[in-house]
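Just passing along the structure, written as structure tokens.
Every protein chain but one is kept in place in this view of the complex.
When the chains are written out, they are named A, B and C in that same order, and each has its own residue count from 1.
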Amino acid sequence: MAWTRNEIAARIAADIPKGWVVNIGVGMPTLVPGFIPDDREVLFQSENGILGMVALGPKESPDPELIDAGKRPIAVRPGGSFFESSLSFSMIRGGHIDLGIVGALQISRAGDIANWRTDEKMIGGIGGAADVCSGVKNLWVAMLHVTDTGELKLLDRCSYPLTAAAVVDRVYSDLAVLERSDDQWQVVSLAPGVSLAQASGATGFPIKGPD
Amino acid sequence: MAWTRNEIAARIAADIPKGWVVNIGVGMPTLVPGFIPDDREVLFQSENGILGMVALGPKESPDPELIDAGKRPIAVRPGGSFFESSLSFSMIRGGHIDLGIVGALQISRAGDIANWRTDEKMIGGIGGAADVCSGVKNLWVAMLHVTDTGELKLLDRCSYPLTAAAVVDRVYSDLAVLERSDDQWQVVSLAPGVSLAQASGATGFPIKGPD
Amino acid sequence: MNDAIRDVSDAMTIAVGGFGGAGFPEELVRALEDQGRKDLVIISNNAARFERLINSGAVSQIICSFPFGGASATLRESIANAGVELKLLPQGTLSECLRAAGSGLGGVLTRVGFGTSFAEGRSIINVDGTDFILEPPLSADFAFVHAELADRWGNLSMRGTARNFNLVMAMAAATTIAEANQVVEVGHISPDGCDVPGIFVDAVVQCSNLRDARDIRFGLDT
Partner (left out) sequence: MNDAIRDVSDAMTIAVGGFGGAGFPEELVRALEDQGRKDLVIISNNAARFERLINSGAVSQIICSFPFGGASATLRESIANAGVELKLLPQGTLSECLRAAGSGLGGVLTRVGFGTSFAEGRSIINVDGTDFILEPPLSADFAFVHAELADRWGNLSMRGTARNFNLVMAMAAATTIAEANQVVEVGHISPDGCDVPGIFVDAVVQCSNLRDARDIRFGLDT
């Protein structure tokens, strides 16, 4: 039985060490902070200029000057900070962010990622995706293993325009957690009831089973 | 009768329009702010990270965290601001400073300036001098026309290592005020009792008399 | 507002601060819509809030990173119909190129976009064995920015994530106009708490509609 979106997010959250600074992309990654236990300090950065963002509580009124990069209303936790755009990208490009969690349309064997447009259509734009994917110390991708129509997304080479080349460290999908070393991919774990053969069949490059 | 150092500074101050932002170098230039009338708003920037600095009043205690680029204790006027070094030099290099007032060891006909070392000896270091001389919209030099030992300082070419090339707009010396356009120098005014012949004799390139 | 932007003319480049609605100089942009200019180049992170300006035929090019984030269903069509050229830069490159222009630097050397279409047509500079894309500085004739507080010297103070591009755009423009929720006396903004020193700002105007947590404009392009 494949993992749900929430289970993928929880799985990612479980792997984030205390003290890390994490940039969260749009889509499935936004579910991750909800699964970080209260006693594990993790700081979330958003490229529009905040460190220490938290989802708004049910009683908090949205403030138009407090949003994340997905333009959702947020709050700041004690110890957080606000800053302007160029300093935000100094953090991102400069390797100060421990982890980026992003979605993807396609991932290649070499660790390339395509997540901002298909051949035909630009989704929202490149935004900060290229900076995040290129700059963070660790890049983890939260994604469904194949498309709705069954097409592979983990491919020998991406067919869509790249966001960044050779940057993906891990993939957390509904079927498996995969880790890359150069062009070798290791299965870290499989979703309950998913066999290595099933995961391999849904992946466009060789993957090595868990040890 | 040649102008005194205070008269040179007063002369410079009289020429600074209301609303200008001015960077002040060490030495004679530090006398200039004292001659700006209270009702003429001029903002002084110092490259160590302050806009709106003022000399300390007689009753003010020095604060070790409040100094100018010459490391003298200062205060900040209402409407001033503090900032870190890279933003300070964005202001300077980016052409946001209306005027720099600096001292000089040598000035060339082409407007080159040498003010950080002689052939033999470095004075303090390059500091922010190259940035200021290269970056400000207008560069005025406050200097004695010749050295203590009578050597020319306004020369066809500088013999000392340059701070910046082709940047000097005006020279305010004890003998004259000179303005440069390319390699043509115009006398704007002469100190009382100083003749054009005297000023020319103290200058290593041709200067054109006042109209 | 109309008076504040009177020197904007056809074919000028206008850098507009803000990220989504946060720190977006909405009243200045509304005034620009009323002005009837042509061939404007807009530099802004998003395009969503320029649809009316685009539909009026005022815009020839938009330089941005995320044009369609939270955009209306019709924005793509508007851009196509108006023949607007869309130039995309990675968000950090956009920001850094504006900063470079405002800082007297010759360009930005970045790895972001290396090995992708964002490297196409760019010079590649090798520094100590590593290749970098050279992206030239990005300057503007005008910048429109939004602040919480402003004084008549142009000092600005922002709140929360409203800072975003407002500093680098104020730096990059020949003339910067700031709208502020509150124009305060000189001295009210603390020297230790000034987000944009007045040296980068040329004119300050008071917003007629204050933006607060319950402002109806919130959510416009979420």
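Operating definition for what follows: a residue touches a chain if its C-beta (ideal position, glycine included) is under 8 Å from a C-beta of that chain, and two chains touch if they have at least 3 such contacts.
Computed from a predicted structure; not experimentally measured.
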item	value
Displayed chains contacting the withheld chain	A, B, C
Options C:T74, C:T130 or C:Q206, residue touching the unrepresented chain	C:T130
Residue of B:M28, B:L162, B:L178 or B:V194 in touch with the missing chain, whole complex considered	B:L162
Sole contact to the chain not displayed, among B:V54, B:V76, B:L152 or B:V188	B:V76
Residue of C:R49, C:R111 or C:H146 in touch with the missing chain, whole complex considered	C:R111
Touching residues (missing chain, whole complex) on chain A	21, 43, 45, 50-52, 76, 78-83, 87, 89-97, 135
Residues belonging to chain C that touch the chain removed from view	96, 100, 103-112, 125, 127-128, 130, 132, 134, 136-137, 158-160, 191-193
Hidden partner chain, residues of chain B it touches	46-50, 61-74, 76, 82-86, 88-89, 92-93, 112, 122-131, 134-135, 161-166
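The working rule: only the chains that are shown with their structure count from here on.
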item	value
Which two chains share the largest set of C-beta contact pairs	A-C
Distance from the mean Cα position of chain C to that of chain B, given in whole angstrom	35
Distance from chain C to chain A - Cα centre to Cα centre, in angstrom	28
Between chain B and chain A, distance of the C-alpha-averaged centres to the nearest whole Å	54
Residue numbers of chain C (touch at least two other chains)	99
